[in-house]
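Coming up: chain A.
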Amino acid sequence: MNDVAIDAERLARRYGRRWALRDVSFHVPPATVMMVAGRNGAGKSTLLRVLSTAIRPDAGKASIGGFDVVRDREDVRKLTAMLSHQNYLYESLTAKENLQVAADHLGKRRNGVGELLAQVALDGRADDVVSTFSAGMRKRLSFARVLLQEPRVVLLDEPYGALDPPGFDLVDQVIRDLKSRGTTILVATHQWDRAARLSDMALVLEAGSVVWQGAAGEVMAHEVKA
Partner candidate 1 sequence: MTGGVVVGGWGFVIAAYSLTAIVFLTYGMTLITKLRDEQSRAEPEGKQK
Partner candidate 2 sequence: MLTAALRKELLLQWRTRSQLMAVFVFGATTLLLFSFGIGPNAEMLRTFSSGFLWLGLLLSSTLTLSESFHAEMENRALEGLLLLPSDPRALYYGKAIANWLQLTLLGCALVPVMVVLYDAGTTELLKLLAIILLGTAGLSAPGTLYAAMTAQVRAKQTLLPLLLFPLIVPALLASVKATSLTILGDPMHQSRSWIALLAAFDLIYWSLCGLLYGRVVEE
């Protein structure tokens, strides 16, 4: 399988009069986990949305597995899966139906859905409508939706958000599992300590720019105005 690295070169993106992302560059080798840390509004979500081809950068370039996120959007989308703040779910459909819809659109058969729901401990609520779900359960369901795509690259935006402690363990387990299968992972999170234990590299963003970059182990040492 070709290796899938993530490269960003002077990425920039603005919202109106403000730079959300400013001159961001980094390289994530294949099958590694990189943690993206930073306060609210530091640009973590914007970075992930650009890499997932959800939005276009205003300047700079980025590529996933050698495919440019603007010109080769289709190929990038085939490789990546995104866990986003917006959980991409249909409120009026049940958990199982949401996954079945995604499977249909991926051209995959529906039979793997039950097993995925079990993996995120939602098999008991498979036939309940998502509008009855708590935030944590929605996060689990969108996790299942990510796994359904069997991605080579995974972009996780606040994976621990709204989860209960068993949920945290679930996320750690899934990340380890994906990593073992050679998936390249980007984790944007505030849970520094947990993420640092799982990640190989770390990137710290502040006001849209990279203020620190290096091995995950040292990120705790990097004294950041919390």
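Keep in mind how these were chosen: all candidates are chains of the complex that A comes from, given by their letters.
Worth a mention:
In this text, a residue touches a chain if its C-beta (ideal position, glycine included) is under 8 Å from a C-beta of that chain, and two chains touch if they have at least 3 such contacts; residues count from 1.
For clarity, every value in this text was computed on a predicted model and none was experimentally measured.
Shown alone here is chain A; of the other chains of the complex, listed as 1 or 2, the one that touches it is 2.
Those residues of chain A lying in contact with candidate 2 across their complex are 52-56, 73-74, 77-78, 80, 82, 84, 86-93, 97, 101-102, 104-107, 129, 145, 149.
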